[in-house]
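A protein chain is absent from this complex, but the other protein chains hold their places.
Now for chain A:
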Amino acid sequence: MAAIGVHLGATCACAAVYKDGRADVVANDAGDRVTPAVVAFSESEEVVGLAAKQSRIRNISNTVVKVKQILGRSSGDPQAKKYIAESKCSIIEKNGKLQYEIDNKLINPEDVAKLIFSKMKETAQSALGSDVNDVVVTVPFDFGENQKNALGEAAAAAGFNVMRLIHEPSAALLAYGIGQDSPTGKSNVLVYKLGGTSLSITVIEVNSGIYRVLAANTDDSIGGVCFTEALAQHLASEFQRSCKHDIRGNPRAMMKLMNSADIAKHSLSTLGSANCFVDSLYDGLDFDCNVSRARFELICSSLFNKCVEAIKRLLQQVGFTADDINKVVLCGGSARIPKLQQLIKDIFPTVELLNSIPPDEVIPIGAAIEAGILLGKENTLLEEDALIECSAKDILLKGVDESGADKFTVLFPSGTPLPARRQHTLHAPGNISSVCLELYESLGKSPMNEEEKFAQIVLQDLDKKEDGLHDILTVLTMKRDGSLHVTCTDQDTGKCEVITVEVAS
C-alpha cells in the first residue's frame, strides 16, 4: 500500500511517496530530490529536468520553463499576457487555447505538464519498485477551476490516478501533522511559501483537525528568481569592473551567470561565502568571484523587506496581531535563506517556526500524507466544494480567577465543525454547596456583557470539602443545526443537570 504526492511548481517539481505510514521525498535519476520543471524539445526527444535546464543556454527557444504559470489560462488573462511577454518560446493562440510553437509543432501547456508528471511518476515508481498510480497533486490556493482542471488532466494523461487536488498551504500543514493528533483545539497557522517565482502567504485556522483558510495573498512579482537575478546583476558589475566588459546586453552570458548565481545562492544558505566561477563567460574571459553571505544580504535587502512586508499586510487584512498566530510553516525553496527566516522570526518572536523539513519538500510530503489517508477509500474525488457546518460563535463560561475578578473561558470555540462535543472538567472551591455555570456566546474579542448570556446552570447540594475542589464535568454537544446540549455532573456526588438550548428561529 503506497501512494504518491506530487508538487509541481513553476520552477521545480518534487515527488514524495507514502509507504508504511511514512512519507518521504524520493530522489530522481540524477540523485536530486527536486527536479527542475523544465522541458527541452529536440527533434527526436523531450528532455525533462536538470539536463533540460542546463542545455537551455543553447536551446532557449525550444525549452519550456514555468509552464505552471500558463496552464489552464486563456489569452485574456493578465498573468498569461505577462508570461507570453517574458517567454523565450513563441506562444500562439489557436482555437481559443494558448499553445507553444516549437519547431513548427504546436504543443499544449498540458502536454508539457504531462511530461513533467511522467518524469515524477517514473521517479516515484523506481523508488517504490512497483507501479503505483494513486496520487495527490497540489495546486496553489489561487488556482481557478480551469487551472485545476488542466493540472488534473495533465496528471491523468501522465498515467496517474489523481485521488484529489489539494491546496499547497494545507499540504504544508499536513506535512507537519498540525491538528492531526487530537481532534480538539483551535489554532491559527501562517504558511509562508516563497517559491521560484511567487510569494504566497496563507493564514489557516485549524479547528478540530479541520483546516479553514482565513486569508491568502499571492505576489507574483517576487520569488527566488529575483534573488538570483539580483546576485547575477551584482556579478555582472563585478565582471565589468575587472574585465571592462558590460555583459548585461548579452543574453547567453547572462544566462551562464544566472546559473552560476543560482548555485552560489544555494550554497550561501548554508555557507558564509560562495565562489562563483564561470569558464569563458565573455570573449574567452573566465570569471571568478567570491560572494559573502553578508554581501548577498546587502544586495537583496530591498527584496527581503518586500517579502516581510507582505506578512504584515496580510495580518492587517485579517485583523490579527502576531500573537494570534500559533505556528508558522515555511515552505518553498527560497524560504531556506537564513536572513529571511531571521526576519520572520523577528515578526513572530514567540511563535514556533516550523522548518525541520526542507522547505521545498514540505508540500510534496504533505501531499503524500494525504495520499496515504485517502488510500483504499472509494470516491476520493469531491464533487462539490467542501462546505461543512461550523459553530458561528464562541461559547464562553464565566468564572472568577484567584483575585475574584470575572474571567471568561472559551468552552466551545467558533468555527468548530458540527456536530461536535467538548468536554471540560471545571473546578469550584470546595467550601461552597452550590455552583453556578453562566454561559455566554460571543463573536470576536469584544468584552462580555449580560446580553450575551444565554444560559445558566446551577448545581446545588454539593458535599462541602474543607480542602480540595469540586470537580464538575461539563460536556457540551452541539448538533449540526446549532442546538446545544449541556450536561454538568459533579464528580463526587454524581449530581447532574442537563439543558438543551434550541436555535432561535
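Simple rule for what comes next: a contact is a pair of C-beta atoms (placed from the backbone, for glycine too) under 8 Å apart; a residue touches a chain by one contact, two chains touch by 3 or more; residues count from 1.
Just so it is clear, contacts and distances are computed from a predicted model.
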{"item": "Per UniProt record, name of the chain withheld from view [\"Ras-related protein Rab-4B\", \"Multifunctional methyltransferase subunit TRM112-like protein\", \"Glycosyl transferase family 28 C-terminal domain-containing protein\" or \"DnaJ homolog subfamily C member 2\"]", "value": "\"DnaJ homolog subfamily C member 2\""}
{"item": "Among A:215, A:285 or A:418, the residue in touch with the chain that has been omitted", "value": "A:418"}
{"item": "Those residues of chain A which, in the complete complex, touch the missing chain", "value": "164, 166-167, 169-171, 173-174, 179-180, 183, 204, 208-213, 366, 370, 373-374, 376-378, 382, 385-393, 397-402, 407, 409, 415, 417-421, 426-429, 432-437, 439, 441, 443, 453-460, 469-470, 472, 477-484, 497, 499, 501-504"}
